[in-house]
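The other protein chains are all here in position, but one chain of the complex has been omitted.
Here is chain A:
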Amino acid sequence: MNVGLFIPCYIDQFYPNAAIATLNLLSKLGITVKYPVNQTCCGQPMANSGFEHLTQGCNELFIDNFAEFDYIVSPSGSCVLHIKDHLHSPTAEEKASGIRKKVYELTEFLTDVLKVDKLSARFPHKVGVHQSCHGQRGLMLAQMTELVAAPFSKPLQLLKMVEGLELVELSRPDECCGFGGTFCVAEEAVSVKMGKDRVADHVNHGAEYITAADMSCLMHMEGILRRQNSKVKVLHIAEILNAE
């Protein structure tokens, strides 16, 4: 199995540990992963700001870096959703369409492709799970509370395999944290208020850690927690699934 590792720009620059954990976790599960060193960004920040027409450079670069793989795996639901929904190329549309079908967010790759049913991970802490919107509603990593349908959650399914981990129940299991890409600065007041409320739900239920399959939501919540001098920490789900 030829797997390409897609590490979003902000994880590359600010959260290398989440990327290293992803790589190590996949290696532990017997998967050889290759990281194409010339990757930059999926282009989502521009596209979601209305500048999709400026993403062509990113798209071509992405296609050059990832077309050869059987699977492309990334520790970021939001970036994966962007590629799945919006990666196009006027010159290499066939390759683009191939990529759109074989790009996976990490937890769905683990549950749906590798069909992982046990992990040798240990994390004896109280953990709150933030179901990131793009992962949950966009990639259907988990059932949303709006729909009348049976509940499921791929990230939770995996976290339940971690020894010693205690999941924290939230009052609002799938509310948005307010990060929203450039929304976090364009609508600063609302973004911060949403983040504060999201964090409070976890803190009030005794979480020691907040985790998610999306580092961007965690980055936003971490910024708020640290400004509040909170002891609660954020960790990408890969770091917990890889913890020993």
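Going forward, a contact is a pair of C-beta atoms (placed from the backbone, for glycine too) under 8 Å apart; a residue touches a chain by one contact, two chains touch by 3 or more; residues count from 1.
Quick note on the criterion: contacts and distances are computed from a predicted model.
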- request: Between "PotD/PotF family extracellular solute-binding protein", "Lactate utilization protein B", "4Fe-4S ferredoxin-type domain-containing protein" or "ABC transporter permease", choose the name on the UniProt record of the chain that's been left out.
  value: "4Fe-4S ferredoxin-type domain-containing protein"
- request: Out of A:29, A:92 or A:144, point to the residue that touches the absent chain in the complete complex.
  value: A:144
Field: For chain A, the residues touching the chain missing from this view
entry: 7, 9, 11-17, 19-20, 23, 34-35, 37-41, 43, 45-55, 57-58, 61, 133-134, 137-138, 144-149, 172, 174-176, 178-181, 183-195, 197, 219-220, 222-224, 226-227
